[in-house]
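A single protein chain has been omitted from the complex, and every remaining protein chain is retained in its original position.
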Amino acid sequence: MKQEIFEVAGKRNLTDTVFEMLLYGDTSAITAPGQFINIKLNNFFLRRPISVCDCDENGLTIIYKVVGGGTAALANMVPGDEADCLTGLGNGYTLEESGARPLLVGGGVGVPPLFGLCKQLVAQGKQPTVILGFNTKAEIFYENEFRALGAKILVTTADGSYGMKGFVTNAMGGLDYTYCYTCGPEPMLKAVYSAAETGGQFSFEERMGCGFGACMGCSCETKYGAKRICKDGPVLRKEEIVW
Amino acid sequence: MKQEIFEVAGKRNLTDTVFEMLLYGDTSAITAPGQFINIKLNNFFLRRPISVCDCDENGLTIIYKVVGGGTAALANMVPGDEADCLTGLGNGYTLEESGARPLLVGGGVGVPPLFGLCKQLVAQGKQPTVILGFNTKAEIFYENEFRALGAKILVTTADGSYGMKGFVTNAMGGLDYTYCYTCGPEPMLKAVYSAAETGGQFSFEERMGCGFGACMGCSCETKYGAKRICKDGPVLRKEEIVW
Amino acid sequence: MVDTKVVLSGTELANPIIPASGTFGFGYEFAEIYDINILGTFSTKGTTKEPRFGNPTPRIAECEAGMLNSVGLQNPGVDKVISEELPKLSKCFHKKVMANVSGFSVEDYAYSCEKLDKEPQVGWLEVNVSCPNVHNGGMSFGTSPQSAAEVVRAVKQVTKKPVFMKLTPNVTDIVSIAKACEDAGADGISLINTLLGMRIDLKTKRPVLANKMGGFSGPAVFPVALRMVYQVYEAVKIPIIGMGGVMSAENVIEMMLAGATAVQVGAANLVEPLTCKQIIEALPGEMERLGIEKLSDIIGGAH
Partner (left out) sequence: MVDTKVVLSGTELANPIIPASGTFGFGYEFAEIYDINILGTFSTKGTTKEPRFGNPTPRIAECEAGMLNSVGLQNPGVDKVISEELPKLSKCFHKKVMANVSGFSVEDYAYSCEKLDKEPQVGWLEVNVSCPNVHNGGMSFGTSPQSAAEVVRAVKQVTKKPVFMKLTPNVTDIVSIAKACEDAGADGISLINTLLGMRIDLKTKRPVLANKMGGFSGPAVFPVALRMVYQVYEAVKIPIIGMGGVMSAENVIEMMLAGATAVQVGAANLVEPLTCKQIIEALPGEMERLGIEKLSDIIGGAH
């Protein structure tokens, strides 16, 4: 973990309510895709956890949806503004188990951390398939960015307005994959858990006090005892999950 | 009373810790010299009361000393920033009683409201004498501004580093005046009260909740019953004051 | 069109927004900047049997997200309130008002309430058994179920108007006190008065307030107030007026979900004099956003 001041270097709308933001600053504490940062925002007591979508030595990208006051404040920031962030939080995904044809399943704002993961998997010569699930066409983002990585992309929409109609699990049937990485709302994680025919890693969300393991605010029970989503997670392995 | 957004149009240091700030905005609620505004500052719950130093139809000038967090935040504002102010607060000085040769006595950050008063007295053809009291030479401000109004100016410093050595009351002896207006720290007001040979108006300070008469946070006892410094004051007449 | 009306002890309010006692004077200062007839009603400055100057100054201290006050119930006394303030008020406020009453003995309360009972302008009595600023030689009436109930019984004997008991949050068990008030015949409960707090001036190394301690209010106290409204709602059947740190239409809805039938706004009026107007204007939009058609439907909705 490091505490660093980042500079907002760019921001753009991906949908009506989803923004991509580029933050310049020291990323040396970030060691794995699927980790997150915890951002201090003016007039809010607690920091806001947001996954790292992509990152290099100059900075990182986050993608966030405006759902309340904190994310609205984040959406109001403009290039040049400073953001105090804790970085390098959480365990992140490990790539070792991926096999040759990993499957990545993301739903809504669960999509961002899979981007950095996909990039690294491709760099290692793996052939990822990515399922991106959204409610409706207007909410889709990052389809092209994933395609540009060279991954195979399947998009589902719940209302059928784009891609395959239905849930991400509808797209999983018949696919040939060696391992499964996923991030999204809990009902989706549960469905993927049931549908997945391989091992996998699942990224969870929980309301957080600190985000770095000090307060026990985010604990969950696993088959191997209590774990902190912020420190021992957010990524849990399929075999340890207790629903 | 009005609530208005003002724009910081200029700011300069008068001394190490005293700033003059020009605020553009609607001044229509301001009806008398000696009134004050109540300024909202980020991260502070209560507003900060500051006297109007000077004012015209485009805006107003305030002078403030950095003594704590709120005034420090005010000192950090830069041209272009917006300030939410309640204006037209307090009774202010009345000019009717001044006579031909009013005496104005100000101490430290009690000096500012006397400037607007002096300007109006001069405009009415009166011949004001102004005593400005400070601790030491480095703390003096607005001597030239008062001179430029055409008033007779006497400066005192407690340590004798400039002007007459001593307190404002040392400069009062032997002066010929028809009425006395004063603003400054309470010990100074008391001394002026004792020294003044005429009637007069005294401007007081008190910690305030609202600044517009609603909370009874700033009450003081007078010979005519309880008064609110913020609404019935800050200016009290000599004959009603109870020490 | 959403419906913001609520009914408080038989009287319909256009909306649940009520400026809190002591933060709205007798309304005149606010009538200068908006038409206060848009309010549900408002609670007048705490009135006592005798006139009171209150505590020495400084009476105000700033806190993070709130303030302390030790005004000490400054008011002209119930007789002058009736002969001077209410007639003046009737010129700018044409609805029934909530008369807030304090006292230092059971007889004090009864005396003031009996007088106010005769005023047609007064729609409700709000009986403050909680003010932590005034030292009457012991704990306030609101710290024990017995003494709070005693006040209720005395007051109920002298008035036909609905009586809301305003309780102090500085207690171990707010529920037992609210229940005792209900059992003794109270028509409603107002929650919360200020928390007892303190600040020290680092330069003088002395308490900021002349009275040393004072009542803490403002957004900082909202979670404590909300919790008490929630707890009391589970225990009593009479209506609750919720308050403590309310700053926005969202806060109003949260208070109502916890169990408040109406909501008072205190300290916010002092720093943003237009707060109540802004809340009343924002409420319909907020209701639409949250899918609330009738505001009175959500009272206690979080239980």
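Annotations
Going in written order, the chains are labelled A, B and C, and every chain counts its residues from 1.
Basically, a contact is a pair of C-beta atoms (placed from the backbone, for glycine too) under 8 Å apart; a residue touches a chain by one contact, two chains touch by 3 or more.
Only a predicted model underlies this, so the values are computations on that prediction, with no experimental measurement involved.
Counted over the whole complex, the shown chains touched by the missing one are A, C. Here the missing chain is touched by one residue of C:38, C:196, C:210 or C:235, and it is C:196. Within the whole complex, the absent chain has one touching residue among A:11, A:65 or A:231, and that is A:231.
The omitted chain makes contact with just one of the residues C:12, C:35, C:64 or C:84: C:64.
The omitted chain makes contact with chain A at the following residues, 1-3, 40, 44-47, 86, 206-210, 212-221, 226, 231. Where chain C meets the omitted chain, the residues involved are 63-66, 68, 139, 143, 170-173, 195-200, 202-203, 205-207, 212-213, 216, 219-224, 226-227, 230, 245, 250, 253-254, 257-258, 290, 298, 301-302.
In the analysis below, only the chains that are shown with their structure count from here on.
With centres taken as mean C-alpha coordinates, the chain found closest to the middle of all protein C-alpha atoms is C.
Among the other chains, B has the CA centre that is most remote from the centre of chain A.
Summed over C-beta pairs in contact, the chain pair with the top total is B-C. In whole angstrom, the spacing between the mean C-alpha positions of chain B and chain C is 36. Rounded to whole angstrom, the centroid-to-centroid distance between chain A and chain C, based on C-alpha atoms, equals 47 Å. For the pair chain A and chain B, the distance between mean C-alpha positions equals 58 Å.
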